[in-house]
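Heads up, one of the protein chains got dropped from this complex, but the rest are sitting where they should.
Now for chain A:
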Amino acid sequence: MFESNVFDVFDFSESNKNEKGNGNGNENEKQKEKKPINPNEPLLSEELESKVKPTLEEDIFLSKSLTGGCRHEIAYPEEWENKENGQEMIDDLKNLEYPKEPATTFKFTLDPFQRTSVCCIERGDSLLVSAHTSSGKTVVGEYAIAKALKNNARVIYTSPIKALSNQKYRDLKAVYGDVGLMTGDITIDPESTCLVMTTEILRNMLYKGSEIIREVQCVIFDEIHYMKNKSRGVVWEETIILLPDKVQFVFLSATIPNCLEFAKWISKIHKQACHVVFTDKRPVPLQYYLFPKGSNELYLIVDEDGNFKDRNFQKAVTSININPITNSLINNNNQSSSKNRRLQQSQDIYRVVKLIVEKNYDPIIVFAFSKKQCEVKAMELSQMSFTTSEEQEMIQFIYKQAIGTLSEDDQKLPQIKKMLPMLKSGVAVHHAGLLPIMKEIVEILFGEGFIKVLFATETFSMGLNMPAKTVIFSSTKKFDGTVFRNITSGEFIQMSGRAGRRGLDKKGIVILMLDERIEPSVAKDILLGKPDSLNSAFHLSYNMLLNLIRIEGINPEYLMSRSFFQFQCERQLPRKKQQIEELKIESNDIKIINESKIKKFYELSEKIQELSVEIQQIRTKPFYSFGYMKPGRLVRIRKIYRYGKMKFGKVKKVIKWNWGVVINIKKRHIRRKRDEMLLEDEKENEEQDNNVLEQLKNNLSSEYIVDVLIECEDLESIQKKAKNKIRKNLNKNGGNKDSNDNDDEDEEDDDNDNHRGIVKIVKFPLSDIYKISKMRVRVPENIRSVKTKNRIIRSISEVKKRLEGTIPQLDPVENYKSTERGYEQTLEKLNELKKEIKQFHLIKNTTQWKEGYKKFLSKIEILTQIEIAEKQLSEYESVILNDKLGSMKKSLESLKYVNTEGIISEKGRTACEISSGNELIITELLYQGVFNDINIYQLTSLLSCFLHKERSKTTPKLPENLNNPFRKLTETAKKVGKIEQKSGYEINIEDFVKSFHPGLMKVVERWTFGDSFLEITKLTKNFEGTIIRTLRGLEELMRQMSNAALSMGNRDLSSKINDGIVKVKRDIVFAASLYL
């Protein structure tokens, strides 16, 4: 039945039989699984009583019960303890009874956690449900809605994304009828009893004191774990804090370990009890497999019961043949190897998918971490067909129906056209770059089971109820905006939760594709780790401040003191104090002989290091060294990656190169389009070496770029060397702190290490040059060929030989005629210190010293920890963000948004109207009359800069009519940034200015002119989805601006903007969602 080699590791046997046995009888299976429970049976009461014993500090304000894989806890406000009838109220909380007349009945038997939740809702108490994605939390939300509808009370359902709201609206509308929808894009039946909306809308309603708020009895927050999101999470906190105390809260969350903490917060700020129902049981158990790169096998590493199979893991990891990544350094011209890798990977995916499909384990979701990858892989895979001809007909039918809503022009869009053949073969992609309509088509087809293989980015794991049988991770690494890192266990749990369809599959399959060897501990962390904690991402924004200042009786401090952030900080206090105590004891326990001497030595070596860096900086100041960067100059490159600075010791990584030869130097300028594309390609390509990326970024951020011909090691030798170094360091026993850092002799050692690497030209920022020699070698004009390159490098060693091993460096005083004050003093000081440290040379090698030094280093580490902890402690103790608030208020004052007494001004009121873009800059522009002077096309395109977030730092060339307004924007941004900085607000002005990206200005201008979507997509490399998102955001922003203009008394501008809205709001961009 199976290929023999697959059989023993790919454990499908048992489940396959079941599968066969049941055939279509999935319904039977579902019923068999569940024990019939009498719905009227009193629930849990016994278990509850037995478990109520508050012991730890943690548990004072709660009572626990555990039953059937579901944990039930209750948090209540502290004040209740001291109240007259407080104890009765607390006891009453445990009184859970399943309602005799439930607000709604379900066709299936409820799980224990669902039953408990329903009881809590029936009591009218607030509730947090924490369970895995597909375990059926929705039931709880639906019950809450049903109950509210029964009582004719308003109920609000909020979700993090618009698409999710649309879907929810459709689902609820079908069941309950009296349902409305409010998102930034669309409002349907706002008078309905049940309202589905995004959290932002609810927040805005709270600030505006909307009437709906006074009618709402229950608010359901779906996917509340989204609150930890850095940029948007704060919206949830604001909303929760601002809602009235009498509201019943229902939170639905993925599994989070600190749900009780959250519930306590709710009970504290809203003076009401909050129940927690937690279960980490998966309705469908999962099996985890590894698929090593280039292999033909799947290795079961975690079975349904969560046992990690070490033996299989070892086997899997060792089967990865180390294919050295030869390009450890940048070489834009040489892409063949990365292409090879890509090819290799897609073949791997092809094989896995084929294997899975053969075993009938489809549908499959393949998670890739970039949009481009999704597309490419899906394209390649769609050569195969996974569908029957009937299915193909259905797909075509649904597709045609959906597309029919678009205009003819829009139907010709390449993305739409090229999707059909792919869909027909049962393959699809789903990512943020897709047109919304395409996303919805894919979702619908997937939901109907026509899509067998879906390539998706992480966003797909959010909320949408789209489970598959199998989930494949195409890589264990993702690019998180700054670096490639391993995915966290929390992300893994969220994404793997898509595997296993309730009631359809007996178990879900999760396959992890591995392209490099990883440690078992790392793998265990990913696979079996804890879900991410729900931590507050609270931060302040100007819009928030202005809105709060505007309302009488509430101030920003009120909001901050009630934030989850503050709550969490306060809870940390005792723990931190204890930690500091423990650390202090530990550090006192370390007894070192000769401690004072060792300390002296340590301090000396630290100082020497500092001074050497200083000297290097003087020596290589671009102002001086620039002139010496002639072709042929010998230079040495050193890169320092810093991870943070502390009083004791620094965490850093130093990479050094051998002497290299300068080829060229140029000032940084805007790169040509082609280069840019290459760069972006690199970014997309996630297997690209970490180093390369880092370098690229550094290159771009420094002023001068030097092309240096240099000998680079290939990865293999780097690894070898690293190993050698570890061995060397072990042998050395810490006599020298870091051989690389202070002693010159060591460096020369390195120089003589004669391994042959690859010689190529690498770009470095001028600041990375750390030694400049007096010598130059001859550089021929044409240096393309490898031979010449090698010859030049060889000439270096010749120079070295002739000069008896040392290459003289430039001397700032002598050569630059440097007037740099302090250089000579620094040098003198350094020499003195070096002399001083020499006295230790004798005792340095005694074993006693070595041991002492080792101990001392560990002590210093502890001291550093204490320092960090103490810093945190003082942060926790103060009211959070107070400094920040102060500085923000100051900048508001100096920009005249509030007066000196802190009362909002007319300008501030205008800024209150704007919430989709940077409110300060837009208001400034409004008051400068910038929008009055430009026509509507310029206006829309200028506004696009506030909405378009792009990572690439390059700016396209703009025509004059667009450049002018954009320049005004950057000027204003700079001005505002400076004022903020003056007020003590930490801000990087350059980055701030760059966050307004003109990348879509041209596109938006043409769109406002009336060009078709097809035409405007040709103007840019951006994904269609990105353009649409920007244009939709634009419409929202323009509506706000129109109001802002009216509040200024500027009717002309307002009507101009309203005309613009009509121009922007058309065709496919604003095509209604298929769900509506």
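In the analysis below, contacts are C-beta pairs under 8 Å (C-beta built on N, C-alpha and C of every residue); 3 or more make two chains touch, one makes a residue touch a chain; residues count from 1.
The criterion applied here is as follows: contacts and distances are computed from a predicted model.
Asker: Consult the UniProt record of the chain that does not appear here and report its protein name from "Melanocyte-stimulating hormone receptor", "Golgi apparatus membrane protein TVP23", "Large ribosomal subunit protein uL14m" or "Exosome complex component rrp4".
Answerer: Protein name of the absent chain (UniProt record): "Exosome complex component rrp4".
Asker: Consider the whole complex, including the chain that is not shown, and state which of A:Asn95, A:Asn152, A:Asn360 or A:Gln401 touches that chain.
Answerer: The single option touching the absent chain is A:Asn152.
Asker: If the hidden chain were put back, which of A:Gln928, A:Thr970, A:Ser995 or A:Ser1012 would touch it?
Answerer: For the chain that is not drawn, the touching residue is A:Gln928.
Asker: On chain A, where is the contact patch with the chain that was removed from view?
Answerer: 151-154, 193, 208-212, 214-217, 244-247, 550-553, 896, 901-907, 909, 912, 924, 927-929, 932, 1043, 1046-1050, 1052-1054
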